[in-house]
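The complex is shown incomplete by one protein chain, all other protein chains being positioned as in the whole.
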Amino acid sequence: MDFFLQLLVNGVCVGLLYGISAMGFVMIFKSSSVLNFAHGELLALGAFFFLALITWAKLPIIVAFILTLVGCFILGFLIEKFFLRPLIGEKLIFVIMLTVGLAAMFKGFILLIWGGNLHTYPSFLSESLSLNLGAIHIAPVYTATMVISIIFLVIFGLFFKKSSQGIYMRSVADNQKAALSLGVHVRRVFALSWAIAALVASMSGIVLGVMNGVNVHDLSSIGLKVFPVVILGGLDSIGGAIIGGIIIGLLETFTGGYLSPSLRDVVPYIVLVFILLIKPYGLFGLVEIERV
Amino acid sequence: MRKFSFHPCGNYHESYKQELNIFETDFGRACLLIFLAVLFFVVPFVAGPYTMYILNTIGIAAIAAIGLNILIGYTGQISLGHGAFFGVGAYAAAILATRLDISFLIAIPAAGFITAGVGMIFGLPSGRLKGLYLTIATLAGQFIIEYVLIQWESLTKGTMGIVLPAPKILQWTISGDRAFFFLIFISLVLMTLIAVNIMRSKYGRAFIAIRDNDRAAEGMGIPIFKYKLLSFGISSFYAGFAGALWAYYMVSITTEPFNLGLSVEFIAMVIIGGMGNIPGAIFGATFITLLNELLRYLTVLLMNINFVINLGFNIAPLKEFVFGLAIVLFILIEPKGLAELWRIIRSSFKLWPFSY
Partner (left out) sequence: MGDILLQLNNISVVYSDVIQVLKGVSLSVEKGHIVSLLGSNGAGKTTTLKAISGLLKPENGEVTDGSIIYKNINIQNQSPEYITRQGIIQVLEGRQPFKYLTIEENLRVGTATRAGKPYKEDLDMVYHYFPALVPRRKSLAGYCSGGELQMLVIGRALMAHPELLMLDEPSLGLAPLVVKEIFRIIKKINEEHGTTIVLVEQNARMALQVAHHGYVMENGKIVMEGMSSDLINNPDVKEFYLGMAASGIAKTYKDVKSYRRRKRWL
């Protein structure tokens, strides 16, 4: 039973992180219909920027964290401006392959500078963050993950529901032409969604790095795990991304814990295929409102 | 009435039959014949073993890329599982050859058909899904197949790999780069011919109709699910066939190469070559294979320069970086691919000196 609860807690934590990385992914997809295959690499870039800032530049943790987020925000902005903008209106496959190409470039860049080995951050989370609930022990990383995830969720929820900019972003995702006719700055929305996605990705990258160590291959494979998560939650639903993330996280930890560790990485994809066959637009995806 | 003709400077077709001709002019036909003659009767006897190796790799990749082009370029369904299908073909051939002791003449096409079956299973979601969702479904297919290949040890020997016997026709054993050159390139010519002919048949037209607008195609009475599945089947057949050739050529296979990276490389071949263009797939396969070899050569070269070693960088990942860059640049600069460049070059010759 304790084992079960321990797995449950781990699963929820990992799931929240998946959910949050998926959120950035969904954001890009919602506003500009771009399937971002470089998401895992954005995660990794964030984690390595942070690594560089705290080990090479020896900045305090908080400063480094904020600098990384800002840096990735700008990076996302630039990616959109230089690579994605020329492709607006092109075929789906070009956009997909462009992000695949970007992924290879980023990965090559990281490997070139940091190599493929496992790096670790100096530990900076205090032990006081660890929780003991009965027999289960929650490590500080997990507590921090939950807190950060929930903060981000609330911020983004408010941003999309209440702020004007958030509503403009959703309007572009919904009907680009109508948004254009009302004077919404569509290109700015695209750029902003990339910037926010990169920011969120770097945040999840850092947290994952604290949790499992920083390794390009692991982090970039998270980028692919985002797919089952978003499909489960529906490609266009931000709330669904979180729930999808938690489900996938639980599924993974339980499969790893009870069945076999090697099955762990494939289970999300098996579930994915079944979900696509049964409920193609995900569990929480918007039902296409089609009117003639 | 036939006359030896050069390319006309406009569209002068008078019947559908003319429109469907593979070669518009006898000049084109002659060029191809000369090219094939040089390829088969001169190249193998002058090229060194390394060149032969590269040519063979190109030939195998081209077969797989043609298959993927039928799916992506002609039917408009994006598949990220082509690398895994290639692997299924390789394993199917290996298992048929080692367990059942079947001659390669049967094992290779059989591997193609087995892969076609697997491909159609993973094409099933295409009945309900389109675009992005389908792409993701094929991505899942890639991972599931990879997992099965590694874990189903009783059949695939897992990470140990399988060693294939050398292919034999009667008493003559095919081994060495030159012998394989003939096997691979005869296959390539045949497969190209089949692909070109599928595309000018009813099936090809149905594929193109589905690509351009699947709802409209359905409205015209094309059973789109059937054709999408067929397209998945044909494309996987090509992948499986190429995989089987590869397995024989490499002699021993493991699961390692058949990863997502391989799928991405195949898509890159299709895009860089030119979507919806069969010679384009061959150009793309050539380009990507040469690029890979060149990058490998360069990294080895760089790693032997003292200055670079002193920098303390590991140069190997440069390959990945440049590969990504090549894809990005191609998409941004010439999204129609090498086939379009080739067309532009050809037409500027054709129209010279009056370029309008």
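As written, the chains take the letters A and B, and residue 1 is the first residue of each chain.
One rule holds in what follows: contacts are C-beta pairs under 8 Å (C-beta built on N, C-alpha and C of every residue); 3 or more make two chains touch, one makes a residue touch a chain.
The shown structure was predicted, so the numbers you read here are calculated from the model rather than taken from an experiment.
Novice: Would you list the chains present here that the left-out chain is in contact with?
Specialist: Taken over the complete structure, the missing chain's partners among displayed chains are A.
Novice: Among A:Ala57, A:Val70 or A:Ala178, choose the residue that contacts the chain missing from this document, as touch is defined above.
Specialist: For the chain that is not drawn, the touching residue is A:Ala178.
Novice: If I consider the whole complex, including the chain that's not displayed, which of A:Ser33, A:Ser130, A:Gln165 or A:Ser221 touches that chain?
Specialist: Considering all chains, including the one not shown, the answer is A:Gln165.
Novice: Name, in rising order, the residues on chain A that touch the hidden chain in the full complex.
Specialist: Answer for chain A: residues 89, 164-165, 167-168, 170-171, 173-175, 177-186, 286, 289, 291 touch the chain left out.
The rule is simple: only the chains that are shown with their structure count from here on.
Novice: Distance between chain A and chain B based on Cα centroids, please, to the nearest Å.
Specialist: 33
Novice: Chain A touches which residues of chain B in the complex?
Specialist: Within the complex, chain B touches chain A at residues 72, 78, 124-125, 128-129, 131-133, 135-137, 139-141, 143-144, 147, 150-151, 260, 264, 267-268, 271, 275, 313-328, 331-332, 335.
Novice: Using the touch definition up top, name the residues of chain A that touch chain B in the complex.
Specialist: Spelled out, the residues of chain A in touch with chain B are 29, 35, 83, 86-87, 90, 92-94, 96-98, 100-113, 115-116, 224, 227-228, 231, 235, 262-263, 265-266, 269-270, 272-273, 276-277, 280-281.
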